[in-house]
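Everything below concerns the one structure shown next.
Only one protein chain is missing; all other protein chains are in place.
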Amino acid sequence: MKNKANVVIIGGGVVGCSIAYNLAKKGVKDVVLLEKSYLSSGATGRCGAGVRQQWGTKQNCLLASESMHIFEHFEDVLQIKRDIELKQKGYLLLAYSDKELEQFKKNIEVQHSLNIPSILLTPKEAKEIVPDLNIEKLVGAAYCAKDGHANPFQVTLGYAEAAQRLGVEINKFTEVKDIITKNDTVLGVQTNKGFIECKKVVVAAGGWTQNIVKMAGLDLPIYSERHEILVTESVKNVLDPMLMSFSYNIYCQQEPNGSFIMGYGPENEPPSYNMESSWEFLETMSKKATWLLPPLKNIRVIRQWAGLYNISPDRQPIVSQINQLEGLYVACGFSGHGFMLAPAVGILMADIVTGDQLTYNVILDLERFNRGEIIEEPSVV
Amino acid sequence: MDENKVIICRCEDVTLKEIRDAIRKGFTTVEEIKRVTRSGMGPCQGKTCGLLIAKEISQMTGKPMEEIELQSIRPPYGGITFEEVTKGTVMENDK
Partner (left out) sequence: MSKIQNLELLVVGGGPAGLSAALAAANYGIKVSLTEEREFLGGQLIKQTHRFFGSEKEYAGTRGIDILKKLIDEVNKNNNIEVLLSSRVLGIYEDNIVTILNDHKMKKYYPQSIIFATGASEKFLAFENNDLPGIFGAGAVQTLMNVYGVMPATNVLMIGSGNIGLIVCYQLLQAGVKVAAIVEAAPKIGGYSVHASKLRRLGVPILTSHTIKKAIGKEKVEGAVICELDSNWNEVKGTEQLIKCDAICLSVGLTPLVDLLKQRKVKTTYVSELGGYVPLRDENMETSIKNLFVAGDVSGIEEATAAMIEGQIAGLSVAKRIGKNSKDEIEERIEEAKNELELLRSGPVGKKIRKGLSKLGLNHGKNYNEKFSEEALDISHLMKTGVPSEENLKNKLPSEEKVFDKGPIAISECFQRFPCDPCVKSCPFNAISENGNINNIPYVDFEKCTGCGICVSKCPGLAMFVIHKNFSETTSVVIMPYEFLPRPHKGEIVKVFDREGKYLCDGKVIRILDGKFQDKTAAVSIEIPKEYYLQARNFKVEEGNHG
């Protein structure tokens, strides 16, 4: 392991690996990525694997559509051979009230301004796309045919592979124990395998980001929360798009191998680092899923697990320099949509770290909370 | 032994070659190999392939079996349909 680096990235999920790749692509030498377990062992490897561009704010739409473009051309962009199992059969967002439908209309306008091909659908039209859909109480839907699914492990490994080819050193099973600073400047990182002297540290540690940053004596306004998920046995392909509803609170898609993967946002879940499963989730999820897609009732659930959402005050990412400490950067607070934004976030973070002009006109800095500039993103589960 | 003709994970049809390739690429834990090859993701959840994969890791990396962990196990064991779950949630006096 190197004992001196230009930039140390803490966190080997999709965001960390994307940042590593993009820094190296910009010509930054001596980039070291540290991951305490195996790559994608955190939220990346536990998420619902959905990728969508149907967001309500210009910022998210921009990052999402740029990311989608990269997903679509992944092998070319990264110059690797790797199937990321991109499935673009759409996201069907379900509205159960007029108010919700109105919001979808507004969102679609924002999406169109960035050339995202989303459309509004009637319940009948929604049912044409998903014949098994229970459209009782459905008021309307938003749909983007280009949204869908990608394999989080493969995307992460793709970024890691490309990053290594460009000289990034990736150290798995290497845990950060301390961030050493002096006079408000980063000096280096202490790990369980030794000390790395460096000037810049990027923390992209998902649910554990606040703990890492605390090592440098700083607090971040983020907390982590367990979200549960389950997967079923494989059956023949019957569901094209990802189904999602904010008001009914559910997301459900069928992966390319035929399994259904689904979850919902828990109520009354306390901040924690808990990644254990609950029987309550299994019961509630079963009820929701079979209401939405009645034929699911005979399909077997074979595994449930959980991961951490890292939640920011406005549930929007924090991709930012930390002003209180020279050399410290964070990419966190993705609040459940880190995977789908990772390609663009990697570019954004790389720009911020190198001080280059920002590729994207997107401000996701930490200080926005002090400025009172909360980004209201209406489309979150 | 033709590694391509030896099945390690029967549920997902993962061959010995795929397992060994993954180990050669630096994936030296059962959890990583699971994510890279899909071994252990089928109905038996690693009962058949787990020990064999651990042995391969041990042989190829020199790590003793005592230091190799098998994949994590999570509910529901043996699988259950959504209907069976929901039927169980019906209150006694709802019937």
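Letters A and B mark the chains as written, and numbering starts fresh at 1 in each.
Everything below uses one rule, namely that a residue touches a chain if its C-beta (ideal position, glycine included) is under 8 Å from a C-beta of that chain, and two chains touch if they have at least 3 such contacts.
Note that this is a predicted model, so its numbers are computed, not measured.
Student: Could I get the residues of chain B that touch the absent chain, sorted low to high?
Tutor: Output for chain B: 1-2, 5-8, 10, 13, 16, 45, 47-49, 51-52, 54, 65-66, 68, 70, 72-78, 80, 83-85, 87-92.
Student: What residue numbers in chain A mark contact with the hidden partner chain?
Tutor: 276-279, 282-283
The rule we apply is simple: only the chains that are shown with their structure count from here on.
Student: Roughly how far is chain A from chain B, centre to centre by C-alpha average, rounded to an integer in Å?
Tutor: Here chain A and chain B have centroids separated by 25 Å.
Student: Which positions of chain A touch chain B when the two form their complex?
Tutor: Those residues of chain A that touch chain B are 38-41, 45, 153, 157, 233, 257, 277, 279, 282-283, 286-287, 289-290, 296-305.
Student: Flag every residue of chain B that touches chain A in the complex, lowest number first.
Tutor: 27, 29, 31-32, 35-36, 38, 43, 45, 74-76, 79-83, 85-86, 88-89
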